[in-house]
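Structure, as structure tokens:
== chain A ==
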Amino acid sequence: MILLWYILIPAVAAPLAWLAGRRSEVAARWIAVAGTAAPLALVAGQWIAAAGTLGETFAASGPGAAGLVAGSWIADLKTAWIESLGISFFLAADGLTLIMLLLTFALGLLAVLCSWRGITQRVGVFHLMVLWTVAGLAGVFLALDLFLFYFFFEMMLIPMYFLIAVWGHERRIYSAIKFFIFTQVSGLLMLVAIIALVFIHGRETGVYTFDFTQLLGTPMAASTAFLLMLGFFAAFAVKLPAWPLHTWLPDAHTDAPTAGSVLLAGVLIKIGAYGMLRFMVPLFPGAVAEFRTWALVLGVVGVIYGAVLAYAQSDMKRLVAYTSVSHMGFVLIGVFAWNELALQGVILQLVCHALSTGALFILVGGLQDRIHTRDLGKMGGLWQVAPRMGGTAMFFAMASLGLPGLGNFVAEFLILAGVWQVSEWAAVLGAVGLVFATVYALWMMQRAFQGEETHGLRFADLTKIETGIFASMIAALVLLGFWPQPLITTARQTVDGLQRMTAQSALAQPADPGEAAAAAAETETAGGDEGGAP
Partner candidate 1 sequence: MTILFYIAAAVAVLATLLVVTRRNLVHALLYLVVSLFAVAVVFYTLGAPFVAALEVIVYAGAIMMLFVFAVMLLNLQAASPPRVPWTAWVGPAVLVGVLLAEVIYALTIETQPLAGAEVGATAVSEALYGPYVLAVELASMLLLAALVAATHVAARAREDQTAASVERGRAVLHGQGTASEPGVIVEEGDA
Partner candidate 2 sequence: MLSLLWLIPALPAAGFVLLVLLNRRLGRAGAAWIGAGSVGLSMLAALLVCGSFIVSPPAGDACRQVLWTWMDVAGFTPAIGFYLDAVSVVWVLVITVVGFLIHLYSTEHMEHDEGFTRFFTYLNLFVFSMLVLVLADNLLLLYLGWEGVGLCSYLLIAFWQKDPQNVYSGRKAFIVTRVGDTALIAGLFLLLTQLGTLEIQPLLRAAEQTWAPDSTVAVVAALLILGGAVGKSAQVPLQTWLPDAMAGPSPVSALIHAATMVTAGVYLIARTTPLFELAGDARLAVALVGIVTLLIAGFSALVQHDLKRALAYSTISQIGYMILALGVSGWEAGVFHFGTHAFFKALLFLGAGVVIEALAGEHDIFKMGGLARKLPAVFVTFTVGAAALAALPFVTNGFYSKDLVISTTLGTADGNVWLYVGSILGAFVTTLYSFRLVWVVFFGEAHTEVTRRPRWRQTMPLWVLAVFSIITGFLWLPAWIGAFHPLEDFLDTALPPIEWTGRYAHFAESAGAAFVIILIVYGGIFLSYLLWVPWRRGTHAFAASPVVRPLAAFWLGGWGFDWLYERVFVRPVKWFAHWARHDLVDYVVDGIAWVNLAGWRTLSAGQTGRLRSYVAVAGFGVVLVLAVVVLR
Partner candidate 3 sequence: MASVSLEHALILAAILFAIGFAGLLTRRNLIVVLACIEIMLNAAGLAFVAAGARWGQADGQVMFLFVLAMAGAEVAVGLAIAIRFRQSLKGLDVDDADRMRG
């Protein structure tokens, strides 16, 4: 039942914020804070409560639909919705969903906080849109019924469009429309694939249903499976964004308000990766195995292309947007590597990327509010003007180039280690992408914060709210860098489940590093000894 609350609270808070906004802006902001903080607390509570069960390995045995017994979810809610079409209102949560919900509400809260002073006109409607997006996102992560998933997938598109189109910057209309067309068209491709899948399943088993757990393992010809997979891949590749379909992201980010950018970079992008993990690969493992080489190529090109282009940008926000393209390239190759190392890396990357890129966007937004420009050419030497902001920017630049000791490095290391087992060249090129990441991160730091202060800019350093936001994100990233285990244990159950679902197909790994490690472990216990703990 609690799952429903996750969607309802922001959904209800949205109109309230709008109504309150008409009278006093502060009321609207506080309602928005409540609308995101309450579910955040709920999720955190559920996560801690579920910590026990998440620990032990996955109980269910056997692949395919059988593997996914009802008991394996932490919580699920299934009621009939449109009986005639076999559509059910099926929400379910497991380790991965909890992490993504935590991320959604946390970033929703941050988005509201960081626009406390930035957004002044039409505050009520703004918060309506933000909360509506958060509700849509929560729905996407919880939905297990393909139709319901598609419903939320499209629902959260509209508020994001308005967020960009109304409160955006210079070319907001162009960017908003471009964003909308890209996502809408690819979404429709996915819808076609879903419906085709349902009919194939219906013809095979006589049961017409959109329920994911039953659609799993539908027998179909390899070529149709490949086509359906491409349909899903199109939608998620645009959302991800994968290399050729990424051009909407820089525009959408450059012209979105700070809150919009945080939500967009923080969570909207993650739907692409989440969709691939949850739906695309388990539904069509054979097709994914066939498509793997191409996806690896796209991912690696995305990594390097995104990094080089980030270096070429003169608009700071556009630069950060291209870094997301580069980081999501890692996620793409991680998903298609499909072994436990890579998948844990992908899930960790989703969280860390949201934090580091979200922080960079808040920073750039704050900078824009102060000096009313995003053009790196007009900045320079801002470290003398705002040392705290400079230090924070340095930290998050280091996070985005994957400095060890921060969460991003652990994620990227796991991804590349997992990808190495599938194809060496992809891992090496991914590692080369890290070099380009260093180039753009340091280039951004030099042009914005280091060097001589020539433009006579004088502005206040970070405010209380901003310092609080950044401090929490810095703490989270360092914690994930040195102790990512809680996240890994939470996601282990999901990753095991996903591996089991695709155990039969060509995707499964012949030799898991686990076995090799076990062999090495014997030799180790024989030799070295354990030093005393402090």
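Keep in mind how these were chosen: all candidates are chains of the complex that A comes from, given by their letters.
Here, contacts are C-beta pairs under 8 Å (C-beta built on N, C-alpha and C of every residue); 3 or more make two chains touch, one makes a residue touch a chain; residues count from 1.
A quick note: this is a predicted structure, and the numbers were derived from the prediction, not measured.
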**OP:** Please name the candidate from 1, 2 or 3 that touches chain A in this complex.
**Re:** 2
**OP:** Spell out the part of chain A that touches candidate 2 in their complex, as residue ranges.
**Re:** 178, 243-244, 246-247, 250, 308-309, 311-314, 339-341, 344, 381, 383-384, 391, 394, 398, 403-405, 409-410, 413-414, 416-417, 420-421, 424, 427-428, 431-432, 434-435, 438-439, 442-443, 446, 449-452, 482-485, 488-489, 512-521, 523-524, 527-534
